[in-house]
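Left out: one protein chain. Kept in place: all the others.
Let's look at chain A:
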Amino acid sequence: MDWRDEGCIIAVRAHGESAAIIEVFTAVHGRHAGVVRGGASRRMAAVLQPGSQVAVAWQARLSEHMGVFSVEPLHLRSGLMADRLALAGLNAICALLHVALPERVAHPLLWRSTMALLAALEYGPGWPEEYLRWEAMLLEELGFGMDLGRCAVTGAREGLVYVSPKTGRAVSAAGAGDWAARLLPLPAVLLGQGRASAEELAQGFAVTGHFLARGLEPVLQGRPLPAARARLLDLLATL
């Protein structure tokens, strides 16, 4: 069994003295783990970092084996290390992909979106909004997507200001009525409308965080969402 693909490293751990086990989010093969022989060497240290974009060749005798990766660097993101906010963003992306994605299931849309987001971390100051929309896309890819197209009560397409924490469906102010206090505020940025203020971003993260925690409950088993995401939200709140 063997294949070649392009991907982004999302987790690295030492395996014995000289090897490493890496997890790569690949374009065609999804989240995939494998051993890198010599992965603990100084030569490979710069390459085998979370966020590195790499070309991988995977080989195993049987498809169910973990297999061995050979890794070639395509684009390293060590420049992010000096930027604490971008580094926190990178950690949150990698931690969520590690926790949320099932192994060996392709998510081509999410992969393209992830690559664009990683590029935005390096070049653009507006990436927190992109990150928020990326979390919404992650929910969709996992099958927990929100239905924000029309009000669940009135059917209206305008004036959507809440989302139901139970159904994930949007609700208008008129439709919410006395139930408004039990609903989550829906910021316009999650509807793809305009730039978000810090408050709107926090509201957006509360919405995606709620559905991520609920959807990933079988994986998290009572644990909170990854600490890297909480760290990112803390940093964004101080801006």
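Convention: a contact is a pair of C-beta atoms (placed from the backbone, for glycine too) under 8 Å apart; a residue touches a chain by one contact, two chains touch by 3 or more; residues count from 1.
Basically, contacts and distances are computed from a predicted model.
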Protein name, per the UniProt record, of whichever chain is missing from view ("Electron transfer flavoprotein subunit beta", "Recombination protein RecR", "Acetyl-CoA carboxylase carboxyltransferase subunit" or "Potassium-transporting ATPase potassium-binding subunit"): "Recombination protein RecR"
Which of A:88, A:101 or A:121 contacts the chain that the document leaves out: A:88
Residue of A:32, A:77, A:107 or A:133 in touch with the missing chain, whole complex considered: A:77
Sole residue of A:50, A:128, A:168 or A:187 that reaches the chain not shown, by the stated touch rule: A:50
Touching residue (missing chain; options A:11, A:55, A:119 or A:142): A:11
Interface with the undisplayed chain - residues on chain A: 11, 13, 17, 45-47, 49-51, 73, 75-79, 81-82, 84, 87-88, 90-91, 95, 98, 226-228, 231
